[in-house]
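Right, chain A next:
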Amino acid sequence: MAVVFERPHALLDVDTHYCPGCTHGVIHRLVAEVIDELECEGRTVAVVPVGCAVMAYDYFACDAIEAPHGRAPAVATGVKRALPDRVVFTYQGDGDLAAIGTAETVHVGTRGENITVIFVNNAIYGMTGGQMAPTTLPGQVTQTSPYGRDVKTQGNPIRICEMMATLSGTAYAARVSVDSPKAIGEAKRAIKKAFQYQLEGRGLSIVEVLSSCPTNWGMSPTEALEWVRTEMQGYYPLGVYKDVGGEENV
Partner candidate 1 sequence: MSEKLLMKGNEAVAEAAIRAGCRHFFGYPITPQTELSAYMAKRMPKIGGTFLQAESEVAAINMVLGAGAAGARVMTSSSSPGISLKSEGLSYIVGSEVPCVVMNVQRGGPGLGGIQPAQSDYFQATRGPGHGDMHLIVLAPASVQEMVDLCYDAFDLADLYRNPVMILADGMLGQMMEPVEFENQPHRELPEKSWATNGHQNRRPHNVINSLYLKAPELEAHVRDIFKKYETIREKESRCEAYLADDAEILLVAYGAAARLCKNAVKMARERGVRAGLLRPITLWPFPERQLFSHTEHTKAFLTVEMSMGQMVEDVKLASQFRVPTYFYGRTGGVIPTPEEILEQILKIAGGAR
Partner candidate 2 sequence: MSKTQSFILSGFGGQGLLFAGKVIAYAGLHDGREVSWLPSYGPEMRGGTANCTVVLSDEPIGSPMVGRPDLLMALNLPSFDRFERLVVPGGVAVVDSSLVERRSERTDIAVYYIPATKLANERGLHGGANMIALGKLLRETGFVSMETLLEGLKKSMPARKEHLYPYNVQAIELGYHYGE
């Protein structure tokens, strides 16, 4: 009988700790499928963050390093410089990548570090219980913006892909979503392209994935996906922000 659906080899056969309705699992799967398709698991090193994905080292079948908060791009730089023929990717959340690790993120872009960054943006700090993130939307209520994020005092959300696209060393920057089967297909194509660019030695590739957090947003999984579509995509438009190999802003 033909197998039509199975667990990717690059994902280990374990239960994850993610909440129901969280899209981390989907994103893990997409990354693992890409690793399978590119047949690079044996020479891939994952660098995982502090945040909800902190234990991703138990889920990915490739070698993995758990980095200090925000420092995954620096750790990945160290691995890549020591072993240039390995495939190195980071998997980071918004607090990790866009707040405490902003400098590391920007500078892998300036250096054109030949690694891939998977940036999971769910507009909130999930693991610590729902605090305001650098990507929390204006007016969004969180534990530390209980009256809604007031941009006058709490600053504006940061658009990472747009910023990274301005850096000379960035080869590919795309924002995708996983709120529908169609979106998931597009997300996978972007992730695959990002890995391919690394294999081709083109420089930094970053894919920002808009993700849902039903638990901390206080929504049902379906409501949460709807919120990704209507609210998040309004502030964070999907698209390719940089592609040294091809078209811009599709």
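Selection rule: all candidates are chains of the complex that A comes from, given by their letters.
Miscellaneous remarks
In this section, contacts are C-beta pairs under 8 Å (C-beta built on N, C-alpha and C of every residue); 3 or more make two chains touch, one makes a residue touch a chain; residues count from 1.
The structure displayed is predicted, hence computed values, not measured ones.
Per the touch definition at the top, the candidate among 1 or 2 touching chain A in this complex is 1. Of all residues in chain A, only 12, 41-45, 47, 54-55, 57-58, 60-68, 71, 74-83, 86, 103-104, 106-107 touch candidate 1 in the complex they form.
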